[in-house]
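Removed from the display is one protein chain of the complex; every other protein chain stays in position.
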Amino acid sequence: MLNLHLYMAQRLTAMIMAPLTIGHLAVMIYAVQGGLNVAEILARTQGSLAWFIFYGSFVLAVSIHAAIGMRAIMFEWLGIKGAVLSVISWGLCLFLLALGGHAVWAVTFAGASA
Amino acid sequence: MIRPHRTHALWYAFVLHRLSGIALALFLPLHFYMLSLALTDPAQLDEFLAFTDLLIVKCAEFALVFLLAVHMFGGLRLMALEFLPWSSRQKTFAASTVALAFVISTGFFLQAT
Partner (left out) sequence: MSESGKFLQVSIWREQDGDGHFETFEVPRQDNQTILDVVAWVQQQADPTLSYRFACRVGMCGSCAMMVNGAPRWTCRTHVQKVADDNRLEIAPLRNLPVIKDLAVDMDPFFDKWVAAEAVFEPTQTRDDPMAPINPQDPMRIAASDAIECINCAVCYAACDVVAANPDYLGPAALNRTWSLVNDIRDDGQDARLKAVSGDGGCHNCHAQQGCARYCPNELNPTLSISGLKRATAKSLLGWGQ
């Protein structure tokens, strides 16, 4: 169940993600031509501060947005509430942040061999 | 069977928005994990990317792009409903959401195949 603060966080992260999502869709439509491979992806993203900021903010925003969205669904459709609901919601946020952050790092500054 | 009080366009729009959100939330951890293989096991990632050339995978990607686009446009529809002056064309907006998402995902599919 959403209160004013959760609602505002949800809407603000949504607004932040609208241009990021459009950008991501555009990149995907461009990048998917001729098939995908690691070398091609890394050639674009490796060492790039711009991509780090782009996808880094995307990961931060989606972790918050998805966790709040799933919080409402778990409450309304699964009847989970109270402390358990908060623990699972925060857990989901941190899980997405960790996994997503690692993915962003992996394709930008982690220095993977192509 | 859908309960009678729910059989209207804007309820379907709500369900589509919610289900697409769930699907995306479940997909994201897998997506992040695969990308992080670029660091830990690039060979495995290349193998997986070659696997995605299969037509059936491309169809799944079409569905994913549709779900992302429909969730985003649906979200924009909701924020317009909430923060802009009320419009009587609610059903039109809901339908446009689906149409636009379909255009984008078809565009992706045509580029991908």
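Order as written gives the chain letters A and B; numbering starts at 1 within each chain.
We adopt the following convention: a contact is a pair of C-beta atoms (placed from the backbone, for glycine too) under 8 Å apart; a residue touches a chain by one contact, two chains touch by 3 or more.
Quick caveat: nothing in here was measured; it's all calculated off a predicted structure.
K.L.:
Which residues does subunit A use to touch the chain missing from this display?
P.N.:
Touch with the absent chain occurs at residues 1-8, 11, 72, 75-77.
K.L.:
With the missing chain put back, which residues of subunit B would touch it? List them for me.
P.N.:
Output for subunit B: 3-6, 8, 10-11, 14, 18, 78, 81-83, 86, 90.
One rule holds in what follows: only the chains that are shown with their structure count from here on.
K.L.:
Per the centroid of Cα atoms for each chain, what is the distance between subunit A and subunit B, given in Å?
P.N.:
14
K.L.:
Residues of subunit B touching subunit A in their complex?
P.N.:
18, 21-22, 24-25, 28-29, 31-33, 35-40, 42, 45-46, 49-50, 52-53, 61, 65, 68-69, 72, 75-76, 79, 82, 104, 107-108, 111-112
K.L.:
Spell out the part of subunit A that touches subunit B in their complex, as residue ranges.
P.N.:
The touching residues are 11, 14-15, 17-18, 21-22, 25, 28-30, 32-33, 35-38, 41-42, 59, 62, 66, 69-70, 73, 92, 95-96, 99-100, 102-103, 105-107, 110, 112-114.
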